[in-house]
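What you see is the complex with one protein chain gone and the rest in place.
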Amino acid sequence: MDSFFKTVQSVPLNHYILLSAIIFSIGVIGVLIRRNAIIIFMSVELMLNAVNLLLTAFSVYRGDATGQVFVFFIMALAAAEVAVGLAIIVMIYRNTNSVDINVLNRLKW
Amino acid sequence: MSIFYFIAFLSILFAVLVISAKNPVHSILYLILTFFTFTIQYILLNAQFLAIVNFIVYMGAILVLFLYTLMLINLNKDSEPVKTNMVKIAAVLGGGCLMVVLVAALKAVGTSQPVLVKDPGLGLVKNLGKILFDEFLLPFEVSSLLLLSAMVGAVLLATRDKKPVVNG
Partner (left out) sequence: MDNYIWLIPILPLAGFLINGLGRNSLSKSVIGAIGCLVVLASFGLSVAAFLQVKSTGKFEATMFDWFEIGFFKVQFSFLVDQLSSLMLLIITGVGFLIHLYSVGYMQNDEGFGKFFAYLNLFIFFMLLLVLGSNYLIMFIGWEGVGLCSYLLIGFWFTNPDYADAAKKAFVMNRIGDLGFIIGLFLIMNYFGSVTFADIFPKAASMQAGSVPFTLITILLFIGAVGKSAQIPLFTWLPDAMAGPTPVSALIHAATMVTAGVYMVARSNILFTLAPYTMTIIAVVGLATAVFAALIALSQTDIKKVLAYSTVSQLGYMFLGLGVGAYTGAFFHVLTHAFFKALLFLGAGSVIHAMSNEQDMRQMGGLKGKLKITFITMLIGTLAISGIPPFAGFFSKDEILAHTFAHSETMYVIGVITAMFTSFYMFRMLYLTFYGKFRGTAEQEHHVHESPASMTIPLIVLAVLSIVGGFIGIPEALGGHHWLEEWLKPVFAQSAPLLPDSHLSSSTEIALMCASVAGAVLALIYAYVRYVKNNHVPAADSEERPGLVSLSYHKFYIDEIYDFLIRKPLDALSVFFYKVVDLLVIDGFVNGLGKISVKTSKGLRLLQTGNVGFYIFMMVIGIIGVLLYSMFKI
């Protein structure tokens, strides 16, 4: 395994940053473009994952395990968030029979 | 090394497909594939624990949950509403700006050093566990509370109101 890693490594940190930023931005674009509430939610998960990747990269770079522990917690949090968020979406669907966010604009002036 | 770039390319490709697929079920499936590439990235970084957890929790639990909900809502390709072109362009521009700014901001950290695995034991389950239960015990316990509240909240939210019993 060691030699595998040695040959596979030496990717500059900047490239990880770039990759993470690109995926994060794609997630943002997804949130802004789509009208389906569930797809928006998924794009949020994409953003979270991009951040996870970057944290792990930094943690390995620094040799500090704190980054990976943090990723662990982010994942736990994401799981909880998805559970509650989807419950809300289901409730909304039950009440208004739609998950289109353009329809859900009662909180306006 | 080239594995990294190939996997990175795949990630980006599938991510774009996620946000542009018309059918929501297809979106979810592409997301699963994106997360799979992430798992491989974790393995490349020797973060074994995280890779497995990513695989199990994210792909196995969260996205399956998404699928279930999607089934409940009974969507298909035809009922997917689409935003106007203007909004799409504005969104892409906005996201692009965000990306540029992020990159620029993080570049200020100013390092081009290669990411070398200094300590091969860093991502192992045993070592991670040690640190988790040593320094980060409190957040760990608190996160259990978090999960409990999420569970209760989800159940409460989704429970149907009991219909009143009609007399006679």
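When the chains are written out, they are named A and B in that same order, and each has its own residue count from 1.
Simple rule for what comes next: contacts are C-beta pairs under 8 Å (C-beta built on N, C-alpha and C of every residue); 3 or more make two chains touch, one makes a residue touch a chain.
Quantities reported herein were computed from a predicted structural model and do not represent experimental measurements.
K.L.:
Considering the whole complex, which of A:31, A:65 or A:84 touches the chain not shown?
P.N.:
Candidates A:31, A:65 or A:84; residue touching the omitted chain: A:31.
K.L.:
Touch as defined at the start, partner being the missing chain; which of B:3, B:101 or B:156 qualifies?
P.N.:
Per the contact definition at the top, the residue touching the missing chain is B:101.
K.L.:
Tell me, which residues in subunit B touch the chain that this view leaves out?
P.N.:
83, 87, 90-91, 94-95, 97-98, 101-102, 104-105, 108
K.L.:
Over the whole complex, note the residues of subunit A touching the chain we left out.
P.N.:
Within subunit A, the residues that touch the unshown chain are 28, 31-32, 35, 40, 101-102, 104-109.
Just so it is clear, only the chains that are shown with their structure count from here on.
K.L.:
With chain centres defined as C-alpha means, what is the inter-centre distance between subunit A and subunit B in Å?
P.N.:
4
K.L.:
Spell out the part of subunit B that touches subunit A in their complex, as residue ranges.
P.N.:
1, 3-4, 8, 11-12, 15-16, 18-19, 24, 27-28, 31, 34-35, 38, 41-42, 44-47, 49-50, 53-54, 57-58, 61-62, 65-66, 69-70, 72-73, 75, 80-83, 87-88, 90-92, 94-96, 98-99, 102-103, 106-107, 109, 111-120, 122-123, 127-128, 131-132, 135-136, 139, 143, 146-147, 149-151, 153-155, 157-158, 160
K.L.:
What residues of subunit A sit close enough to touch subunit B in their complex?
P.N.:
1-2, 5, 7-19, 21-30, 32-36, 38-39, 41-43, 45-46, 49, 52-53, 56-57, 59-61, 63, 65-66, 68-69, 71-73, 75-84, 86-91, 93-94, 99-100, 102
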